[in-house]
Each structure stands twice: as structure tokens, then as C-alpha cells.
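Here we show just some of the chains, and they stay where they sit in the whole.
Letters A and B mark the chains in the order given here, with residues in each chain numbered from 1 onward.
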């Protein structure tokens, strides 16, 4: 199993942090490796305290099922096929802000989770983080 | 209390695994005994990481209430009689993929839980596992 390296994880965090500054929000930013283990994390000054845990859970959730957290959230609504999947794995977060990170061959090597603002902002910042990751040669 | 034997649990796991191979999915497969304790488990190579915990919770949930997890999920919807029952027992999973296992006299002797694909696939693989269990003489 290929897994994200610390250098790549830190690149993702930096890019996400820069995006957060650009749009004027204060974020918690977490990157997990292919094993869903925390690899890099920053909490920007003044970010919501409750978002710390959420950012890490978003990253883990995105890796647990290799999909954006918001996609899982569509399936876990009342009446949906995965209603209340959030009760598994010690607690999932299934609204936007968590995204898997792939290598250039399309393999999932980790995931990023962002929390601290609206879910639209969280998702935008996570997207900026993912976009910055490059294969390591 | 009559309880499933390891031999029967492994038969269920093998049959479920064979069904998973046939339909081309990678599953986590768990069997619990009459006391809802894990008895046999396999995680197929490359199965979703987040499905490990879900497969075990499905098996436990099916034995906790002696019914298919999907049936419980119908009752736990907003406005339903068992709304939010998922909060009990350290976290239940109430969508399809968990089934009780009966002996030939109709007594529940354990349960199987499967997770790794759509809930329809999970349910089909669990069903194949249950169907393979025979009384031990």
C-alpha cells in the first residue's frame, strides 16, 4: 500500500492554509495517511475549538471509504441506504470538507479534512490542499 | 444457550467470501455467537478500511435484536418508534448487511455482518453466509 509522505502531507496543509488566508477564514487542517493515521495537522490561530476533532474525523472518514465526506453524507440521510453510518468507527463526519488524496496513478494515498467555517469554505480549502500534492520521485 | 460453533461460523464466512468473489466485491465478514461475541472474521484484501468496524457492528446489531439490521433501520428513522436506537450499545449499524443465524429449530445461535460494497451487495453476501450454516450433529 502506497502512502502519503510527510513532505506531501505538509505541502497539502500549507496550500490549504494559504487558501484559508485568502478567503479570510480560520481553519483546522488535518492530513491522514493511507492507514487513516494522522500525519500532519495545523490549527490556525482563533479557529473554532470544536473544529479540531471534526477536521481529523473528516480526513479519516474520507480515507475510510475513499470518497469525499459530502458524498457519504448524501447516502446517510434519513431514508438513505447508509442512514446513521456516522455511528461506526468511533464517529464519522459526513458533511463536506474531507477529501481523499490520490497519487498520479489514481491510488488513494491519504486524505485531508478541513473544518472551521461553512461547509462550502471547508470544501474549498480541502480542495486547494489536494490540488497541491505531487508525486514524490 | 445454544450458540454457533467455530466450525459453523467459518462455514458461513467461507460461503460469504465465495459469494463476494463471484460478484466481484471486497468484503469484511464477521460472525458473532449467541452472546454477540466475535467468533470468526476475515477482511478481504483491499476492502474498505471503514467497513471493518461496520461489519462487526452489523453482526452484533443483528444478534442484539434478532432481526436483519435493515429491518431495525426501518424503525429507527425520524418519527419511527426506535428513532436513534443507534446510540445504544456503543453504536449500532441499522442498514442492511447484518442477519441473524438460526439453527434448524429456529433458535438464534449467532449472526453475520458484511460490509464493503452497496447495501444490496452486503445483504446478498450475508445471505449466502447464513444459507451455508448447517446444524452440527
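Heads up, the rule we're going with is that a contact is a pair of C-beta atoms (placed from the backbone, for glycine too) under 8 Å apart; a residue touches a chain by one contact, two chains touch by 3 or more.
Not measured: the values here are computed from a predicted model.
Identical protein chains form the entire complex, numbering 4 copies in the structure file, with 2 of these shown.
By definition in this document, only the chains that are shown with their structure count from here on.
Chains compared, chain A against chain B: the Cα-based superposition rotates one onto the other by 95 degrees, nearest 5. For the pair chain A and chain B, the distance between C-alpha centroids works out to 30 Å.
Residues of chain A touching chain B in their complex: 35-36, 61, 63-66, 78-79, 81-85, 87-90, 92. Interface residues of chain B, counted against chain A in their complex, comprise 48-51, 53-54, 57, 73, 76-78, 86-87, 91-96, 118-119.
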